[in-house]
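Every protein chain except one is present and positioned as in the full complex.
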Amino acid sequence: MTNTWQDIKNANVVIVMGGNAAEAHPCGFKWVIEAKIENGAKLVVVDPRFTRTASVADYYAPIRPGTDIAFLNGVIHYLLEKDAIQHEYVRSYTNASLIVKDGFDFQDGLFTGYNEETRTYDKSTWDYELDKDGFAKSDDSWQDPRCVINLLKHHVSRYTPEMVSRICGTPQDKFEHVCALIASTSAPDKAMTSLFALGWTQHSVGAQNIRNMAMIQLLLGNIGVAGGGMNALRGHSNIQGLTDVGLLSNQMPGYMNLPTDKETDFDIYMSTRQFKPLRPGQISYYQNTRKLFVSLMKALYGDAATQESNWAFDWLPKLDIPLYDIIKAFEMMNAGQMTGYICQGFNPLQAFPDRGKIRRGLSKLKFLVTMDPLDTETSRFWQDFGPQNPANSADIQTEVFQLPTTCFAEENGSLVNSARWLQWHWKAADGPGIAMSDIWIMSGIFHRIRELYRKEGGAFPDPILNLTWKYTDPISPDPEELAKEMNGRALADLTDPATNTVVTKAGTLLDGFAQLRDDGTTSSGCWIFSGSFTEKGNQMARRDATDPREQGIAPNWAWAWPANRRILYNRASADPAGKPWNPAKPVISWNGTKWVGIDVPDYTPTLAPSAGASPFIMNDEGLGRLFARKLMAEGPFPEHYEPMESPVENVLHPKVKNNPAARVFADDRAAFGSPDKFPYVATTYRLTEHFHFWTKHALINAILQPEEFVEVGEALAKEKGIEQGGWVKVSSKRGEVICKAYVTKRIKPLTVDGKPTHVIGVPLHWGFTGQARKGYGANTLTPSVGDANTQTPEFKAFLVNIEKTSAPVTA
Amino acid sequence: MSDLQSQDYIRRSASTMTPPSARNAEQQVAKLIDVSRCIGCKACQSACMEWNDLRQEIGHFEGSYQNPNDLSPDVWTLMKFAEYENEQGNLEWLIRKDGCMHCEDPGCLKACPAPGAIVQYANGIVDFISDKCIGCGYCVKGCPFDVPRISKKDHKSYKCTLCSDRVSVGLEPACVKACPTGAIMFGTKTDMTAWAGERIVDLKSRGFENAGLYDPQAVGGTHVMYVLHHADKPELYSGLPAHPRISAAVEAWKGIAKPLAMVGIALAAVVGFFHYIVKGPNEVTEEDEAQGERVLEEETENTP
Partner (left out) sequence: MSMTRREFIKFTGLGLAASSIGALGFGASGEAQAAAVRPFKLTHATETRNTCTYCSVACGILIYSMGDRAKNARSNIIHIEGDPDHPVNRGTLCPKGAALLDVVHAPTRLKTPRYRPPGGTEFKEVSWDFALDRIARLMKDDRDKNFIARNANGDTVNRWTSVGMLAASASSSETSYLTWKAVRSMGMVVFDNQARV
């Protein structure tokens, strides 16, 4: 989230598209209701189903799963046609005026530079025209046909309301009504907030869905302001924290990337990361990357990380491919390329696409370790549970370790919420039996391996032997010590070069990442958390809920990264002269000498507006990007591509139907179904009564939603003779689910390119352990293909068939 | 308990005396359920089960999000879901939290033959005192909202207490506290009525011309009220009665004299601590007994 949960109440329009906030985040959704009641806000819901969010919406429009880009590009078309954009914001704060290189083009569904064989782009033309000083050229008059705004206008010109309706199945009048509501927030003092979640990410074009709305928000001037922003409602309680700390195949703490094979030494690695400003006077914060990196390496390797050793750069693993994500992992497992797998609090047999492939992959491992408070399906993949998990144990040679862990109520520590707040929590009781904390277990495994390397030697033991582990209790490090290590310390007395006086003594916890140095005199295990645990104490444990003007900031409650900033890009909440766009809800403003307000400025605190530095300081041009440059796999503008399994052709460019840059493994492609056999569009989702595959273990939640079902519209049910609450078989090319049918008015057939298209809803909570009734699991049906940038699986749009049937035969 | 002693009773089942209600200065309370803010998340159900230690058996999917599928001795509140296509052809998903309405003039209490098994506190809460309950099922018949349920396990009647244990220490009921969107509010009846008025103005401004408060006067008003977008058609909300009435049988004592007398006998046997011997003619016939038992069985069979 760019903004806070409570800040949603400041919105004039709330759009929930690509998510179902009322069901997935009820307590955050209260702020939507608050916006409606206290701020007169309108709630707009665009979703294939009439959800519980839609039940309290002021306006609902249906959409075919997987066509959000057509819809959103249609919105941009509408805004530009009607000139309903926040002009001054767009001119001053976005790259609308910058001129794109000659040669960049878009033809028949492909941008310039496509290589069909590798399914990747040569992106060299996807950038700005530079002048002789290395600055991006611009045309503030927007006359040059190569400036971003004109290229964008041209790109979206195909997305007329008729075309949107033809692709999405959204009735044209409903689409235009939604456009009008969105356009109403182009006024400088009006804001729209976008609340989205996996309804946008879980597509082969997931990242572009989100970019598309971010572009709309930039055009409307809704980024950085109160009640605005792009608000990704994260799923799990600390999935934000795990992302922040870099527990992703290509990541390091604080959003630094692991080096690739091409980055053969430290200097080459650094050369592409310390972005020089692309416009005069810009800040480009990532010029500081070297300080962040060196401080991380000092935290990891202490005295072994030196200038001479290039800060132990070579000890980091290097990547030969962009991602070793989970889809790739199971592809490797199935190919016999993996020996062991550790699942810490993660249940891939339920959570990842094409359950059959997951089960076959796990069966090929030599060993599987699960660490979990609960008895997960993954840990029992080898056991026969009838049709919901058919297995012949004797044939499966995998050794399985099921390790019991403590849960949230049984340990101290911090979690990062969706709004980037680090909140400390305290233990209330011991865990059951001899369950142990994840910290104790991971330490136990690490120490044993390190001991084996000490005794036996072996493959490149240096990074293992030299890893810092200076905890008071090395067997079970105290979470506070780990938090301090992430915050960072001065390793030597730090002097101010201007005055040559010591400003921070050696050993002192740092106040923030501004103190980090690239000479090895500071350490910080996660630079964006720097400031969370200082000499003043544990800032994450703060409990002062005071909220100036009750504007939803609560600056002294816990601590938010970065630098306790609650609204990202908040410099953009004020006009170029530093005056708030919305005087009723200012975030920060320029008082003549510095930036002041209710939030920590996302800007140099004393840099005057007259200096001309733009608000988006993490970007080298300082501007919000309507044109993404080289950062996206499938193009700098979003383009509508059909889901990998789709009932219709791509009417915009039949030859390029799907995302041309999506990675598809051959066996997965062979498992895609076609509309002649699987004519209905399916989409998977959570229900508010359950949390993924955990709450089926909790009796109350099992009572509240006891049994697997799918949602079918009345028209399709009638056509197929399906009765309310009757048994159905839903099948895809990958498997079948036998469950109950919920025949509902909430899903209506959509007219797509003139043909009726039925959507089937598949809630995902059921498995074969826990207290709820046994189920097959939605991932039995879903295709194994991911978004081209992130490899997030396409769970939200695929093809199935449905037939009436009888109850499954179970033991 | 702090302030919910029997001195706070204003009504008591099967008693001719009106209790002294020494603290009648106490404010009447009310729970306001604003259906227009409700997202049907069932947090209220969950919190109710957790706080009151109620766990129904795990059921089946029955063609609706409504689960469990009925109120029961272990289900004191239940979200009911109705898919309604309005005059404009647009879908509305009308979701209503069902449960005891805590009537100002409680039909259950009127019908109850067991002294003190149903009481009403001065603040308006209608509470079942289960150790005095004889399981006769008359409260079920007396309730205009079909709320009480008789337990098969202990043959006693159960329903929402409005968390009288929480209210007695100055806390709001568990469902009220949990409700994520503030669709359930709790306070004095005056405040809740005023707040409902504001909500109705907002709803009217959003095109719900018939928005209104549900506080049916036929039962003297209720201590659980609804804000409805379609107050003119409460039946749309999974059969919320437009004109709830205590059944004539309960209102007219004559009509129920026989069964009551029959149960009175059973009660006397159960409630031994009064030390009074039943005198006078015992004119209950076998027919009456059979009738009484049937009532009891019907009720218990309906509870899964």
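Note that the chains take the letters A and B in the order they are written out, and that residue 1 is the start of every chain.
Criterion: contacts are C-beta pairs under 8 Å (C-beta built on N, C-alpha and C of every residue); 3 or more make two chains touch, one makes a residue touch a chain.
In this text the structure is predicted, and so the values were computed from the model without any measurement.
Taking every chain of the complex into account, the absent chain touches A, B.
Within the whole complex, the absent chain has one touching residue among A:485, A:599 or A:736, and that is A:485. From the set A:146, A:318, A:745 or A:804, the residue in touch with the chain omitted from the display is A:318, counting the whole complex. When the full complex is taken into account, the listed residue touching the unshown chain is A:415, out of A:415, A:494 or A:730. Within the entire complex, the positions of chain B that touch the omitted partner chain are 1, 4-7, 9, 14-17, 19-20, 22, 41-43, 45-47, 49-51, 113, 115-116, 119, 127, 129, 131-132, 161, 164-166, 168-169, 174, 177-180, 182, 253-254, 257-258, 260-261, 264-265, 267-268, 274, 276-280, 282-285.
We adopt the following convention: only the chains that are shown with their structure count from here on.
The mean-CA centres of chain A and chain B are about 45 angstrom from one another, to the nearest whole unit. Chain B meets chain A in the complex at residues 36-43, 45-46, 49-50, 55-65, 67-68, 83, 85, 90-93, 95, 180-183, 199, 202, 206. Across the complex, chain B is touched by residues 22-23, 26-27, 29-30, 33-34, 36-37, 50, 52-56, 58, 60, 687-689, 699-709, 724-725, 739-746, 771-773 of chain A.
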